[in-house]
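Inspection log for the structure reproduced underneath, given as structure tokens.
Here the complex is missing one protein chain, while the rest keep their positions.
Letters A, B and C mark the chains in the order given here, with residues in each chain numbered from 1 onward.
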Amino acid sequence: MSNGQASTPPPAAVHAEGVVKRFGPTVALDRVGITVAVGDSHALVGRNGAGKSTLVSVLTGLHAPDAGRVAFLGEPAPAPGDTAAWQARVACVYQKSMVVPDLTVAENLFLNRFERGRIRWSRLRADAARLLAEYGVDVDPATRAADLTVEQGQFVEIARALSFGARFIILDEPTAQLDAAGIERLFTKLRELQQQGVAFLFISHHLQEVYDLCSTVTVYRDARHILTAPVADLGKADLVAAMTGETAQSATTWHARAAVAGNAAEASAEPSDAAVLRAEALALEGAFQPIDFAVRAGEVLGLAGATASGNTALGETLVGLRRATGGRASVDGKDVRPGSVPHALNAGIGYVPEDRHRQGLVLGRSVAENATLTVTDQLGPYGTVLPSRTRAFAQRMIDSLDIKTSGPAQPVSDLSGGNQQKVVIARALARDPRVLVAIRPTAGVDVKSKDALLGVVRGVADRGDAAVIVSDELDDLRVCDRVIALFHGRVIAEFGSGWNDRDLVSAMEGLPAGAGGDKGAEE
Amino acid sequence: GCNRGSDDKAGTSGKVGIDLPRSDSDFWNSYNSYIEKGVKAGEVSALPRTNSQNDIGKLVANVQTFTDQGAKAIVMAPQDTGAIASTLDKLAGKNIPVISVDTRPDKGKVYMVVRADNKAYGTNACDYLGKQLGGKGKVVEFEGALDSINGRDRSEAFASCMKTKFPAIKVIALATDWKGDVASAKLQTTLASDPDVNGIYMQAGGVFLQPTLALLEQKHLLKPPGAPGHITIISNDGIPDEFKAIKAGQIDATISQPADLYAKYALYYAKAALAGQTFKPGPTDHHSTIVSIPNGLEDQLPAPLVTKDNVDDPSLWANQLGKS
Amino acid sequence: MSETTELTPDLAVPGKARAAAPRFQLSRYRDLSLIPVIFVLGVIGFIVSPVFLTSDNLIGVLQQSSELSLLVLAEAMILICGRMDLSLESTIGVAPVIAMWLVLPSSGPATFHGIGLFPTWSSIPVCLAVGLVIGAVNGFLILKLRVNGFIATLGMLTMLRGLQDGVAQGKSIVAVPASFSYLGKTEWMGAPAAVWICLLLFVIGGLALGYLRHGRALYAIGGNTEAARAAGIRVDRITWIVLALGGLIAAFAGVLYAGHYGAISATQGDGWIFQVFAATVIGGVSLNGGRGTLFGALTGVVSLQLVVNVTTLGGVPPLWDKFLYGAIIIVALIISRFASGEKQD
Partner (left out) sequence: MSETTELTPDLAVPGKARAAAPRFQLSRYRDLSLIPVIFVLGVIGFIVSPVFLTSDNLIGVLQQSSELSLLVLAEAMILICGRMDLSLESTIGVAPVIAMWLVLPSSGPATFHGIGLFPTWSSIPVCLAVGLVIGAVNGFLILKLRVNGFIATLGMLTMLRGLQDGVAQGKSIVAVPASFSYLGKTEWMGAPAAVWICLLLFVIGGLALGYLRHGRALYAIGGNTEAARAAGIRVDRITWIVLALGGLIAAFAGVLYAGHYGAISATQGDGWIFQVFAATVIGGVSLNGGRGTLFGALTGVVSLQLVVNVTTLGGVPPLWDKFLYGAIIIVALIISRFASGEKQD
């Protein structure tokens, strides 16, 4: 059923064909096309670096294609630079943050579409408050965008794009930064718009979302168009096969450990009793209450929690980015000096930060440099860093994590989002950590890579070390042997490996369910 | 400016390298044009002039290109009198005589210093003001840059003269960095706090004159000499605009720093040096005195006081500008 | 003036946002962080000399700030828009000189001769046009050739000063047309016209930046160029206009300067750019773009000029004057940093 673009029935919301886009030697789009029918919800999927975001920038006029045509409702696309005309045809939530950090939320929402004449700020704020309320976003429109949480910022962008009243809307991984409740709110809104006949181009690495929301799906791979088909006709396995180019194996997202227990019988089967990482009454005022836990060798611990649960802060405290206000943490029985990343590193704690752009990567520098940032003391004698060893080390990382790059010397800024994330993970693994602390390690990562990355985390435990995953994504948490759920800074429940989605989700939302919950919320 | 192979026009006497110190002040621009005139008139044969823009590093670099190009004598006006020492040593080692204009290097051999006695500017200004004010009153002094030898000489001489001869005159010294707008701002403030100021000494008319006149005019304080409330003003430099102001009764006096003679005798001594002439301390044939200084000789050119009485004297350089 | 317009809306934060309110207000106070500094300087001035608080003295301070404040106005807009222009310090000198060259007759008693291409009465418009062209050239270098703005405008700074030296033969031009020097020296309602004009321009600029779509665009461009472009703002065009406008304002500062100091000085503006940056940044405008207000920048100029005023009144010995000036800038910076409660990066 890949005739979506072959026949030419009534004019499509957008129709692109033969689009080519190169960045230097990289071909990001190689004669691809896409057709989104009026009122259709069209998913675009593909692995990291497949060219999805590049297509988005072509379809929204940010980049002029090197070749090819784009048409909206049968009319050729506006001239590059005629932004007003583009905006009348298409609205977009970009993968990259497009807020202006120093401006207020209200101003960001209405940027460049103020009423004529002078701007009436109080009215603008009122409008903004109304708009935000529609999405259940509880922020003051006068807040600076820089002070928003990642999730709030994402909703501001979504609200802005949807409020244009455009009949065609592009969403490039809008859910990557949202928790379950947020995604639900977003989907409710999108369905509402669908009913009004708005067309969507929806990009996500959560294939389930594609099935939940979309009717048609297009797959890109390596800058090429692979197929376009009704979602209903395409099984998940076939979809993954189309994306990866490998014939369908069972999609082995790291489902509950039980599923793989069969072959993981060795080291991991019997986690030794010796705790590798131990937290005793560890607390950070204003973020989380005193908490005790231990992670044994061979074990992966999940710290689940939605927005403001304190799980991120807990993760950052463990790795020394924040100084605990009480209690202590130890690795292999030795105390870790609080509030010092170098000490945490030397104690054997590796770290995958939450936001790769802020804390993960030095964008202007090469893949090799970024991947070896934590091991510069191991790349040569007497404090030297030898380029040959750096390259070799990085090349190993590139190979083992399957990072899509032209080589160790490529600046990370040129990689696609998912591949950038792999570089961050490479950096954390470089030191062979005794404990790996990963905060939302698969944000923005494609299915196959996600599999691989979680496999990597699992592998850390399987070779006899320990891992902690801080996340609210169920897929991430499936790798864990044990999950502790936090809510507003307190442990609300703890699960063994047999948890079911509903229980965990409701725990994260503050409702301790019966199954497996040893501790409930007291209030 | 292609000078390839343009050697040896001046025969045995050789070429002179002339560095001009700056091109952003009326005084120095006059000097520069007198030098050009002199060179065109064939006083000496010179390499293309360079300009060190008040930067001693540039001066040293320029001197090196002069010697690379085979200069046999060098004329300079080092605005920093300390940091030229090793350059002078080097030139002495190569037997290249140096004529220093306007400033006297602290160290290092010079063939001749051509300058007016800057200490005398300060003392003359003090004497004049003291007399005009009858030994009492309040005087504002615009000091030049603190790191300039000329500014320092003028400041020190003025201060010590005031202290010994006119102790009843209060001096308000203002640092200006040779900047007219800074001087104007500080004078404005001072006039607010001390409305009874009745004298001003500006160390360089070339920079301070117009801003001061503009401010006084705005404050309605430009009263002709003799009128009540007149502020007695004495300046240094002696540029044409100062003469105009004297004639108009806006300022009282200036000290004519002889830009023409600076240029004339710079070239004169350069020529003499090439010819191997030597000089001795004592009076000269041009109404000046050569004095002995530790590192050479100094021809102290006269720097006459100019008032309403002699402002039309045709021998003053500012009155010759534009003629001939 | 723009102070109140900036503040009132913020005080009217709806009850809903209680939690965020304190933080938010602090970050807004950034623009007011020099108020305590000005207050401290005022107290010191008052202690040092009873003259300090006289209107004569304070008006004097404003007048002395006027030309600098215009460069600060221009630089603040350019910085907010995420660019910088060092050449303003030369534009203030070269634009009037070129204007004189274009309007003054080619012969006559004056020491400076032009080519008399335009009538004398047009000297101010011609001067402004020259400034505009200079700003546009900066824009061309930065936006079309995409060379580094810092170095390009630094090169322009040197080149334009050299052009002034060359055209004016290194001389100050004293005989300027009366129409040219009028604005810089006349008084309106008991204060120099220049002071009124500067205040007016700051108010207009402040309102434009605060309440007009194109004014707000500067903040968006400086804060996140890509987001601005995605929001449909014509980034390059607006940036170019701002740079050209900056040149025009600097040229106008040159007009005021010539009237104020009675001549187009050969060193007019020389070395000012540091002061311009100091005033702008100390006043809360970010060097990285997207942040700050004209009101803040204005408090920056006034603070700097007050320091000069207070040290002059205090009779600081000339040899230690510069030391004290530098020390006070650092102290002021520290006060304003702790007053605003924000780290400055």
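One rule holds in what follows: a contact is a pair of C-beta atoms (placed from the backbone, for glycine too) under 8 Å apart; a residue touches a chain by one contact, two chains touch by 3 or more.
Just so you know, these numbers come straight off a predicted model, no measurement behind them.
> Among C:F180, C:Y257, C:F277 or C:F295, exactly one should touch the missing chain; which is it?
For the chain that is not drawn, the touching residue is C:F277.
> Give the residue, chosen from C:F39, C:W121 or C:F150, that touches the chain omitted from the document.
C:F150
> Can you work out which residue in B:S25, B:N51 or B:S235 touches the chain that's missing from view?
The missing chain is touched by B:N51.
> From the list A:L148, A:L345 or A:L401, pick the residue that touches the absent chain.
Within the whole complex, the residue contacting the unshown chain is A:L345.
> Using the document's definition of touch, tell me which of A:V19, A:L361 or A:V491 contacts the absent chain.
Touching the chain that is not displayed is residue A:L361.
> Touching the hidden chain in the full complex, which residues of chain A are there? Just list them.
Output for chain A: 24-25, 319, 321, 341-342, 344-345, 351, 353, 358-365, 369, 373-374, 376-377, 379-380, 383-388, 391, 395, 406-411, 427.
> Spell out the interface residues on chain C facing the chain that's missing from view.
Answer for chain C: residues 141, 145-152, 154-163, 165-166, 169-170, 271, 274, 277-278, 281-282, 287, 319-327, 329-330, 333-334, 337, 343-345 touch the chain left out.
> In the complete complex, the non-displayed chain touches which residues of chain B?
Against the missing chain, chain B presents residues 1-5, 20, 23, 32, 47-51, 53, 55-58, 60-62, 64-65, 68-69, 80-89, 106-108, 145-148, 151-152.
As a convention for this text, only the chains that are shown with their structure count from here on.
> Taking each chain's centre as its mean C-alpha position, how far apart are chain A and chain C in Å?
Centres of chain A and chain C (C-alpha means) sit 45 Å apart.
> What's the distance between the Cα centroids of chain A and chain B, rounded to whole Å?
Once rounded, the distance between the two centres reads 72 Å.
> Counting in whole Å, what is the centre-to-centre distance of chain B and chain C, each centre being its mean C-alpha position?
Here the centre of chain C sits 34 Å away from the centre of chain B.
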